[in-house]
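One structure is given below, represented as structure tokens, and several questions about it will come after.
What follows is part of the complex, with its chains left where they were.
Chain naming follows the written order as A, B and C, and within any one chain the residues start at number 1.
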Amino acid sequence: MPNLTLPSVLAHGLDRFQTVRSRTEELAAPLSAEDQTVQSMPDASPTKWHLAHTTWFFETFVLRPHATGYRPFDPAFDYLFNSYYEAVGPRHPRPQRGMITRPGVEEVMAYRRHVTGAMLEFLAGEHDAHGLIELGLQHEQQHQELILMDIKHALSMNPLRPAYRPAKPPDLRAAEPLAWREFEGGLVEIGYDGRGFAFDNEGPRHRCWLDSFAIAMRPVNCGEYLAFMKEGGYRRAEFWLSAGWDCVNRNGWEAPLYWEQKDGAWCVFTLSGLEPVDPARPVCHVSAFEAAAFAKWAGKRLPREAEWETAADALPECGAVWEWTASPYVAYPGYREPPGAIGEYNGKFMASQMVLRGGCSATPEGHVRPTYRNFFPPDARWMFGGIRLAEDLR
Amino acid sequence: MPNLTLPSVLAHGLDRFQTVRSRTEELAAPLSAEDQTVQSMPDASPTKWHLAHTTWFFETFVLRPHATGYRPFDPAFDYLFNSYYEAVGPRHPRPQRGMITRPGVEEVMAYRRHVTGAMLEFLAGEHDAHGLIELGLQHEQQHQELILMDIKHALSMNPLRPAYRPAKPPDLRAAEPLAWREFEGGLVEIGYDGRGFAFDNEGPRHRCWLDSFAIAMRPVNCGEYLAFMKEGGYRRAEFWLSAGWDCVNRNGWEAPLYWEQKDGAWCVFTLSGLEPVDPARPVCHVSAFEAAAFAKWAGKRLPREAEWETAADALPECGAVWEWTASPYVAYPGYREPPGAIGEYNGKFMASQMVLRGGCSATPEGHVRPTYRNFFPPDARWMFGGIRLAEDLR
Amino acid sequence: MPNLTLPSVLAHGLDRFQTVRSRTEELAAPLSAEDQTVQSMPDASPTKWHLAHTTWFFETFVLRPHATGYRPFDPAFDYLFNSYYEAVGPRHPRPQRGMITRPGVEEVMAYRRHVTGAMLEFLAGEHDAHGLIELGLQHEQQHQELILMDIKHALSMNPLRPAYRPAKPPDLRAAEPLAWREFEGGLVEIGYDGRGFAFDNEGPRHRCWLDSFAIAMRPVNCGEYLAFMKEGGYRRAEFWLSAGWDCVNRNGWEAPLYWEQKDGAWCVFTLSGLEPVDPARPVCHVSAFEAAAFAKWAGKRLPREAEWETAADALPECGAVWEWTASPYVAYPGYREPPGAIGEYNGKFMASQMVLRGGCSATPEGHVRPTYRNFFPPDARWMFGGIRLAEDLR
């Protein structure tokens, strides 16, 4: 992984390490031990598990193989906090992460302190694990976002609709009109160009042919989405992919996730509790199926990921919501998985998922970058997925 | 419910109330906030829920209707902690009790203190709710047993096999030989005779004709059950009811619940962690299907509940495990449900369940009585169900 | 099985054999090869399978062991047409009976002719298999009823609502008022008394104590059931057993099976196609849960099977619909399963089923008898189950 041994990592290694680790703990701080324990669905994980798993990553991939004399905190944690690395050994079944009441939050925090301590010692010395460490930090940052999307789902199951954090003052801006920007077709290059950090799936950089297209200058907002709903969006098969239409009917979808009607008005459950839907804000928590149906209703389409990446620098409002693309998540031409357990990082998920681009308010700094490829199954709604429109130019 | 207005209740009302309430809290004390929150399957409930629901019972059925000026602790708890009383209003779905991280354990304990305080005040005055209060206490005692059977299941899901309490020193007694006692047939009376407390389903007292039978003087022990297993008990259809055989195959049963093999020997998960199976101890955590299959293998049968009750006073070893009977759980002749929400207590569960008699080590004092009718579906294994044999005499 | 060697069987063996076998074929005659092949749900079987299985019974239990020199028609049929006899060997999974397109109807009919021919030859000689043969005929008669209830379900899946047979002229009788008859309590005897044929589960004859009761002189009719529906019967939890209420909600029940609304009026799918609901006719195709809910709504209860049997001779209108009792299906005191594969006949189904008494228009002659114990799970509706009311007398 040559892309991981970067001067910037060497320069401020200790600082960055502590900043990232602390940030994770800050995110967990408002949550009680009970909050941190539950798992609201097989796809989501308890906060406590995220705290432990990101720690396990450093213990397993950095300290055990590279730090002489390192003593693992508890050998059983190997089994409990492995997420999906088949090469590392057997692991606790994902849907049962919510059954692990012990270790409790306190013990997990002790585990974090133990590993953070050992890492700081390790970082102070000479080593050639810079790439692995940066990967561990980037990985931990990914889990910071997962902590928020998972706890939002867990709290939403509680009929009391409890808040994770206090509400911000309402944003009083009116909705902006939708502007477009046109791009001439031609041969483009996309993918990781070797500068800064990137995950394996962002490369190799490669050429693509693009036809001329236009792309919207902001994501679709809730007001526009409400218009789709009012025109029978969830009841008219003609807008939907066949699998999406099945999904709508099987699950009884009639609005984005977390939307509920209260006294005739649409509200939305947020990390600050229940709030009225704001027409000017980007619509969020829609599936790829809903994104595609909305686009079809609007007479447009979703952008392909090469279009999105080509236009990225010109997009003024990016990072508010993850933006579904029309592109299934596949390997770039020439992609090879890194060897060993680390190779399980991204490649093996390249089936039946769609790419999202951009980032959201929960995305850590640095992860909102033009080449970042997020991916989820097309029916997933609990991450912060929204919609950007595109269209062909002829 | 005339059966509930009893002098004994009047005499030591306050003491008894406090004793029962404290006992529940003692049972929860060894458990962390995390332990108390999880729900390991739809049939089981979190400890925290039991703590709150038994409190809700007093608030809903005693304080709100009878205590002038009582202020409910939190109106939302009505929805959260109703178990199944349709007449009281809508309720939180049972399978999602494990999603309620808030209120946390501390708030639930405050709820308990609030209601216990109000009850003590109420009990100090004059009132005619003695029957309801005794029912509330009996109900809370039932939940004391549920707390233990549910947390045992929850902890068993943890691959670390954590213990709820320290292990007792091993019992070194050898297995006793199985003795029998014979009973002459004839017309008998069973059911609640008006002395002491009884649940509605224990009455009315009524006559039954019994043919002559013999009953075993102790429950089947693990050594005997191991012999059944060794002779292919779980692989030979001939011993099983058809629905039981389906259950064995669908679930891959090959031993009682909580049994696992370790280095070739059978161990059993207990509230004190994993222990070797003791051949002299009663076998426990078997379903009615397993009990019936064992009995058939042994050339015997399970007792009917009228037989069990008739023999009860002569049974020297009773209360070690709940004993499956051959009797489905139905209303006694002349049974009528009490009016109102309280009437939902027992009657509406009279379908597709089997009666168990006796009691187990988790059963509160006073609940191990000859007329007590416990009931569970025939495939349930997580409560403490064992086997007593009977046979026809001709 | 001493109860099966009966003079009446010896007297007219050949005639009776041919009559029963022909009757089965007459029932299949109106059905196309396609009709006879499908299986509409795991509990039901294709007509073709019934034709073959009843033949397999004679081949397996009579001809192979007792008829010297008998050549089985096709050895593969052993596997295909065994229903549930574990002792006979492996068998085709029940839910996949509808996948057997070959042998086709013609070959199955050839199988029937082959076995009927061999049986007639066998019956002409001396033998001591009279009990087995009578059991085989009774068994075939049971399947005659199953053919009708299963094909009714299969045809009901067809949106064209095809008819199995032409409609009868409408019955213009008005509904009779509901009369009751009282029975004094006391010690009664029920069960098979040794006269005529009976299945193993009808014995042994034994004593029961009954309290005084009254029983309705006719089954509940559709008019009465419509009144229950109009008063919110399917929407009011208070009438339902807990498991029944779950069933109503999970399945969206709002009327008996086969009832559908057409232009605002209730119609019912019958073997003659769709017909208007006739208020004077007994309500049919209700589950035990619906029967119990109706009884509770009416302020009555269902009869216990000992009450039903005691009253049987006094019931003027019996055999129109199977009548759900309040009794779970369990072994009578002293019951022992017959040895060998035949022992799997009835005993192993004694779990989680309810007894029905009486008979219906599809029931073969001789099967409508006071001691006959039919049994189905409490949520089953596709057999012809109706309701008779009873009540306690004090």
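Brief remarks on what is shown
One rule holds in what follows: a contact is a pair of C-beta atoms (placed from the backbone, for glycine too) under 8 Å apart; a residue touches a chain by one contact, two chains touch by 3 or more.
Note that the structure is a prediction, hence the values are computed from the model and not measured.
Taken as a whole, the complex in this structure file is built from 4 copies of one protein sequence, with 3 shown in place.
By definition in this document, only the chains that are shown with their structure count from here on.
With respect to subunit B, maximal separation of chain centres occurs for A (centres as means of Cα atoms). Work out the mean CA point of subunit B and of subunit C, and you get 36 Å between them. The mean-CA centres of subunit A and subunit B are about 46 angstrom from one another, to the nearest whole unit. Spacing of subunit A relative to subunit C, judged by their CA centroids, is 58 angstrom. Here subunit A touches subunit B in the complex through residues 32-38, 40, 48, 76, 79-80, 92, 96, 98-102, 104-105, 154-155, 157-160, 162, going by the rule given at the top. If you check the complex, the residues on subunit C that touch subunit B are 84, 86-87, 187, 206-211, 237-238, 240-245, 288-289, 304, 326-328, 330-331, 333-334, 348-352, 378, 392, 394.
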